[in-house]
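Showing just some of the chains, left in place.
Naming follows writing order (A and B), and every chain is counted from residue 1.
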Amino acid sequence: MWTYDKKLEYPINIKSTNPKLAKVIISQYGGPDGELAASLRYLSQRFGMPDQKSKAILNDIGTEELAHLEMVGSIVHQLTRNASIEELERAGLAPYYTDHGVDVYPVSAAGVPFNANCVACKGDPIANLQEDLAAEQKARATYEKLIDLCGDDGDVVDVLRYLREREIVHFQRFGEALRNVQDKLAEKKFYMNNNNNLFNNNCSN
Amino acid sequence: MWTYDKKLEYPINIKSTNPKLAKVIISQYGGPDGELAASLRYLSQRFGMPDQKSKAILNDIGTEELAHLEMVGSIVHQLTRNASIEELERAGLAPYYTDHGVDVYPVSAAGVPFNANCVACKGDPIANLQEDLAAEQKARATYEKLIDLCGDDGDVVDVLRYLREREIVHFQRFGEALRNVQDKLAEKKFYMNNNNNLFNNNCSN
């Protein structure tokens, strides 16, 4: 279970009103490679992992991605809370305003509600960790696109750079977890013996 | 942000292997009225609420629903971790096993991946809190259906009863939050003055 600490992982104090940026940044809230997808993926995968170390890493990073979800929501909120109807319209947010006002809602930049199809839990530790490595690279790429779109809004860029940096750290940690699992499972045996891999995935907790 | 406490909100020690139950209980993990939907709804809505009290309630309950998500995942995991292929097949879990093994994955009982369409954040505190009241009743109803389906598996029923009880408590707390917001917004004015309700939703944090 989790305890809430009344602070953000990294401070967010955005002075500008910029709904145009909010429209794209929301993809890291509810888009296919965003923080909701990430935390849901890691916190779900951890139940079935075969070793305590992988479980712990998934739990740590999944918990941090929840904090990032909150950070991205805060960015979107701060960028839109003082926007006028006209500013929202000019930013292409009239459709969003119609159904969600200036609330934070889990959609992609294109406006498609979050769908867990973008998350995989395969009942296979190697496949899961490769999925996680890919997820971190996809999140990194998305933050880079967002930084491209930010222009010179320094307050926002600063936070996005921080979040992008964390994805690279996570990528490295998942790389270690993968090597660890591969060592443990004796990769050759893992690949040769399909018929009872169900039992390989079980764990004792 | 959140800190992880290495314990469940309520202890779960299921001795039986019962994939048939897991197949339906997973709906409270990734189904339309499950704990993922609940925590996502409340943690998203809180950004735009107009008063600190509503924000605090949404934050509290949203955080507790994360703990419930973990509990439901643990039930599903414990009910399936020792299942044989044949037991999974008899329970109608061969399709699930195909794509997810015995991992925990956010789907409804019918096997449909989680879709945020079942969550609403309307940029309107009254509508949001009515949505939350409905959500708690829908979750209660789902837990009652699950208890119907559990037969005499006491370990599982005990946890489901606990979770159902919490939904009723949440329902009452959202009822208080709604009364509080209605008092503050001066309901009559709220209903009569459409043109600037955007600004009513803004808040200062």
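Definition applied: a contact is a pair of C-beta atoms (placed from the backbone, for glycine too) under 8 Å apart; a residue touches a chain by one contact, two chains touch by 3 or more.
Bear in mind that the values here come from a model prediction, so they are computed numbers and not experimental data.
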Complete complex - number of sequence copies, 2 represented: 6
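One rule holds in what follows: only the chains that are shown with their structure count from here on.
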Between the Cα centroids of subunit A and subunit B the separation in whole angstrom comes to 20
Could you pull out which subunit A residues touch subunit B in their complex? 1-5, 7-9, 30, 36, 40, 43-45, 47-48, 59-60, 63, 66-67, 69-70, 73-74, 76-77, 81-82, 84-85, 97, 99-107, 113-117, 119, 121-124, 128, 198, 201-203
